[in-house]
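A single protein chain has been omitted; all remaining protein chains appear in their positions.
A and B are the chain letters, set down in written order, and residue numbers restart from 1 in every chain.
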Amino acid sequence: MAMTHLVRWAARAPAPVYAAIGPGRQAEVERLLTRPGLNRAKTPRDAAILLVAGDLPSSSLDALNRLHDQLPRPRTTLRWLDGDQEAIAHRITTALRALCDGAAGEDDRLPDTPANEWKGIGPHGQGGKGMMGGTPYGRPMAMTGKDVRDGLQLDRYTTRVGPFAPMLPPGLVLEVTLQGDVICEASVQAAPFAQPAEADAPALCAARMLRLLGLDAAADRVIRGRPLRAAWVTGAVPRGLARINDTDARDRLSAWLRSRTVTVAPPDLAALLPGSEWSEAMLILASLPPSALIRAARATEAA
Amino acid sequence: MIALLALFAVWTGWRVFRVDSMVRASFALMLSFVSVGAIGVLLSAPYIGVATVFMMAVEMMVMAIFMVMFMMNPAGLNPMVMVHQHRLSIAAGVLAFVGLSAAILLSPLPSDPVPEGSDVVAQLGHELLGPSMLVFETAGVTLLATMVGAVILSSRQGWFGAADHGSRPPDLTAGGDPAGRQPGDGGGHGHHHHGGH
């Protein structure tokens, strides 16, 4: 009895969708996910439906499979190649209802085993030197290194983020070395997917920054063309972040909120990100219009 | 009840040395102190007991943060051993145990129960800010000054530039040579820090 109520409620909840956005589809997906019956999941763990929009290049198929396996069961993958928003929204709700009605959902695409065997070299079976570092299970562990701010010996942790990370532009793969949440080194492993000029629309650009500021409802309102209802929006962005052509991140956000398009010269990402904290770095990336970011990342990737 | 809490305190204290992650060790120690705090509450010392819980939660949090800062080693993948210098620690442990047991057994313990309805918290406050005020405040301010001083001494960024770059003393004459040792003789490693903040 309780179970049937639960299932009925679950079917009425907004469909939690995690989008893997391919080339040219960023603007459409961002507009789609503001629709009332849909919910933009902030992590794949919170989603039931994986929306694959557009044709993904073969280089990111492996990442897509890993992303797919991160969704909790029961889950469904929907491909959105073309067609209008009505049709895909309808397909999403139908798929969610099928899952709630007890559809089995999809199995894992990759084997659920460690990438490597356990390799202990320390006296007590640790991975690396002393009790730190090394690559147990093929996972590179943190190792102490000079802190970029105070020169103290603090742990450095290197990891790759992307190409479908919720806080990064679609397609971008960053390899970052973190100390706490301070970025010590950053390199672009893959540039973001090409997007049409539509992705530079002021409302979409503003919404990306608003989501980082914790203003999801306001972001949805801005995309739907309604007035922003939030306080301390531009003030929350620190001054001097990613200053390019005499505009910093805060200036660009306020221009976008006044529906003005912003054009900036592509900056040098490898110089821009190190030294900033993770949240600042994400604001920096979101404060660049996708066209400028793509050119910047391609230049860095080639270098 | 007190016996149960005491047993729990001892067990969690033992776990500190048996678990294989720094974070678990920190918070096992915190649980040990929390149960000591609860014993304090049961012994009619509510303020000291609850304040112990409060202080230990904050302190162990800071300790765990530093552990993660220096060894960002998520649980389980890299097991750790919490025990080092076996002989020394065994000797120190035995010595401390014998000493504390002797202190408990040999000293005459007072046995005047707290009268029903007496305002122990107010009494503690009058004691701390009355006769013991000098000791209490001196200790408190000294500790605070030590902490602030330690942070200032270890900080790289300073009022007159980075700490490892050497400072320039005031000039002997206007526009002339600086007094004392010349900067750049040592200390600086040529590693320039571009302040992003």
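Quick notes on this structure:
Keep in mind that, in the parts below, a contact is a pair of C-beta atoms (placed from the backbone, for glycine too) under 8 Å apart; a residue touches a chain by one contact, two chains touch by 3 or more.
Quick note on the criterion: contacts and distances are computed from a predicted model.
UniProt lists the omitted chain of the complex under the protein name "NADH-quinone oxidoreductase subunit H" (options: "Phosphonate ABC transporter ATP-binding protein", "NADH-quinone oxidoreductase subunit H", "sn-glycerol-3-phosphate transport system permease protein UgpA" or "Imelysin-like domain-containing protein"). Seen in the complete assembly, the chain not on display touches A, B. Screening B:Leu4, B:Leu42 or B:Ile65 against the full complex identifies B:Ile65 as the residue touching the chain left out. The residue touching the chain not shown here, chosen from A:Leu51, A:Leu64, A:Leu283 or A:Ala297, is A:Leu283.
The missing chain lies against subunit B, touching residues 21, 23-24, 27, 30, 46-47, 50-51, 53-54, 57-58, 60-62, 64-65, 68-69, 72, 74-77, 119-121, 197.
Residue-level contact of subunit A with the missing chain is found at 6-7, 9-10, 12-14, 16, 39, 42-43, 45-46, 48, 70, 72-74, 99-100, 114, 137, 139, 157, 159, 165-167, 178, 180-181, 210-218, 229-233, 235-238, 277-280, 282-283.
Definition applied: only the chains that are shown with their structure count from here on.
Remark: subunit A and subunit B have CA centroids separated by 39 Å (rounded to whole angstrom).
Those residues of subunit A that touch subunit B in the shared complex are 124-128, 131-132, 134, 136-137, 139, 141-142, 144, 148-155, 157, 180, 274-276. By the touch criterion given at the top, residues 68-73, 77-81, 154-157, 164, 191, 193-197 of subunit B touch subunit A in their complex.
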